[in-house]
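Take this structure, written in structure tokens, and hold onto it; I'll ask about it next.
As you look at this complex, bear in mind that one protein chain is not there, while each of the others sits in place.
Chain nomenclature is as follows: A, B and C, assigned in order of appearance, with residue numbering initiated at 1 for each chain independently.
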């Protein structure tokens, strides 16, 4: 019963098999290999466009910070939700990679940025005020840190306003596949068609061993050279990149990433049902693979005593349970048994 | 016939097998897993000490820059050879990770720092001169960029002088195993016993898929917390770290890393014999897995036409050939055939 | 009628006279001059201690960022009020000087940090959580951005709690003299005796041409070398430093700085009386040289038409009026005339 994080799950077997197949003879280093080349064609299919550039890393933190550093000069700021992963959980990576850029924090329910506050903020920016740190990028997280999904229409609304203020639009897609499954949107609809300039497409939480893709769409392609230079400079251009490319290829092959995300979402829905069936409320609507349940202390204790792993003290008072491609119905049944068992005396 | 780099080689099969075994069920993220814990014990054995801390990355550039950033404040400099990898091939990673520290370059034959120049440099440092950038670290590369090995005694001589000047001692050991095999030194003799404070132990070139270990010895352990914080901040704390730890474990198991390095060194010696046997001189004595041959243009052309991969225009006028764990006698025989074949007309 | 800022005022004549006297013959550069040496003795008197080190700059932004960069590693954060000058008006200087450190923002009335929120924040810091950016410094601004003063007791309460959490305590004293005058505290009481480790003592707003003093008290003296290195590196070690020292000396001579601040505070009190006498409310109690009046649009327009300079759109809806050493009773009388004049038709 490990619901601590989708990063606690192993990789899907297909991923390791692909790495094994990639381990065949000599191969050019640093991304000049044949698998990386093949991956490009696959990404073009998946995103229904040739108008993109991309880079691979093994870390979501690195991907976010690299992506943002190409669009936010050190003298500017990045607008994001105050609970965004880049704010809460990346040890100031964005500040490091941007050379001292700043995150400017916005509120909103379910870790979704409140559109009106955002629009108001942009309306008050005075680019001639040299003492301030004007925004250069809007960063949306989809799924959000509360497991909520932005729809393509919502993203597009933000992106239009952002571009009116000359901001680039970044999406932190650590759980992008889960958001696609929930909304029914295609990768293209959720990214470049909605106005996203640069997407951090996470595959590690979805089922890879460690693989994230930074995608630059349309005019943002011009940042491809800078992205590679920054990747090299930050140690995110490992020599045997074939092993990253192989992971990405395996995940995209036959839509495996979406299949795995659909499973994780389904398990989360089932888990949510367990909680609500037992009379507990949820802090947030379940729109992906995360469940935030408002448990009582006894329930928390019972679960912990039965070795269920989850975050009991999530900010806001809920307990966080994350499902992954590897979550089984049996794990959920076990959790249910613990939850509904009569109190111990 | 791929002699372009030891990074072009695949991983040793044991490494991927170990990753497969590691892919078993849920596991704590970010280095709190059981394999990483087990690795610590193994490293203690290998380095004959418990007095160390360590961290894993997938990139040598990251490992060097992270290691150095814990010892060089932004206001200071790092002494290294002017051909060192950190100077030539890491896109300013050290400057980035240190927040604007500087590399101060020293000369020396075979990319080994000239001891007298080094001692003289230190002798001229005036720490009270606020306008300068005084050195805080000495970085030695072993093997050097010319494939030469420092002996433990040589390292110890540098380290003593460095410490007299309050410098920390870093070793870039991207090809550490090759240096051990050549010199016959033990890991302990070549590192902490010789005065090395922080070692970047590369395993990728030796045979891993992508795995480097930063080791902090003795008093340098105090930097362990900072190292983790900087690793997180730079995206070098991937969630599923078990896959890094599994690689390291496989490489160290039964001395595999040394066996593989011994093979690579032996192949290089054999390759050197092919060149000298054909009447070519070597730029540098072969002390590891790299051969720098002074070929004539015809020989270069012949080899290239027969699809031998190597760097024909290495700085200094030689051609660089690198052997790896995967280099075969057959490849060397093929190269020999091309080399001694009568000129084409 | 210029109430736009105390930085719009000229320098007090004594300051320029002192610069003129300093302009006499050759003098050692970079702070090794005789006037800087003399200043040290004067500061010891003013602060009633010899246990300090100091540096001079011509910019409050530089002084704050330099001071903070000696205490906040790039992996950490600085706690400050969300309206603090370092957050609102210094173009990310702190992020720049710290190498990507972060400001963590706290609420509170009148731009004074709410003690309970602060204590609660510290109570929730988990230093072992490598993903976060733990605080290393608390920065208090006195006067605050709303013109409010912390008393020595209040400062001491914050400092005690900060030190319990191993934070250094910084005070942004751009209007330190105004706070001293209002509270009746001595320089020592408001700084090191209350637990301040590093004080940015502003003299420019008080009456200098451009002169700020960074003071390191007690154990913080150990940062003196680093402070100088960072000052040099950031271009804040001008060769002819005698002109900075001369300004500081002139301001401290005979308590001129306090006399000038007392005048500015008195003018502000009188100005506040004008507003309240005319039936307007004040947004904040006047505790220094700033008045935040809640005017109606007609009053704002009338004043602007009469060429009164002030900030009409201060955040929160008030209009900000700043008095300086150069503000005259006549200016205030002029303003009063405009304000109480019957409406134009």
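By our rule, a contact is a pair of C-beta atoms (placed from the backbone, for glycine too) under 8 Å apart; a residue touches a chain by one contact, two chains touch by 3 or more.
These numbers come from a predicted model, not from an experiment.
Asks: Just name the one of C:236, C:263 or C:320 that touches the chain not displayed here.
Replies: Touching the chain that is not displayed is residue C:236.
Asks: Which listed residue (B:36, B:133, B:247 or B:327) would be found touching the missing chain in the intact complex?
Replies: Of the candidates B:36, B:133, B:247 or B:327, B:133 is in touch with the missing chain.
Asks: In the whole complex, not just what's shown, which of C:140, C:179 or C:209 touches the removed chain?
Replies: C:209
Asks: Taking the entire complex into account, which one of C:90, C:172 or C:249 touches the absent chain?
Replies: Of all options in C:90, C:172 or C:249, contact with the hidden chain holds for C:90.
Asks: In the full complex, which of A:161, A:205, A:233 or A:263 touches the chain missing from this view?
Replies: Of all options in A:161, A:205, A:233 or A:263, contact with the hidden chain holds for A:233.
Asks: In terms of residues, what is the contact footprint of the unshown chain on chain B?
Replies: These residues touch the chain not displayed: 74-75, 77, 88-92, 95-96, 98-103, 105, 130-133.
Asks: List the chain C residues touching the unshown chain?
Replies: On the chain C side, contact with the omitted chain comes from 2, 4-5, 7-11, 13, 16, 19-20, 23-30, 57-63, 65-66, 90-93, 96, 204-205, 209-210, 229, 232-240, 243, 309, 326.
Asks: Going by the touch rule given at the top, which residues of chain A touch the chain that is not shown?
Replies: On the side of chain A, residues 30, 73-75, 99-100, 130-131, 226, 228-230, 232-233, 237 touch the unshown chain.
Assume only the chains that are shown with their structure count from here on.
Asks: Mind checking chain A against chain B and telling me if their interface is mostly the same residue numbers on each side, over half, or mostly different?
Replies: Chain A vs chain B: same; shared/all numbers exceeds half.
Asks: Between chain A and chain C, tell me the centre distance in angstrom, where each centre is the average of that chain's C-alpha atoms.
Replies: 42
Asks: In angstrom, rounded to a whole number, how far apart do the mean CA points of chain A and chain B lie?
Replies: 34
Asks: Can you list the chain C residues in contact with two or more other chains?
Replies: Within chain C, the residues that touch at least two other chains are 74-75, 99-100, 130-131.
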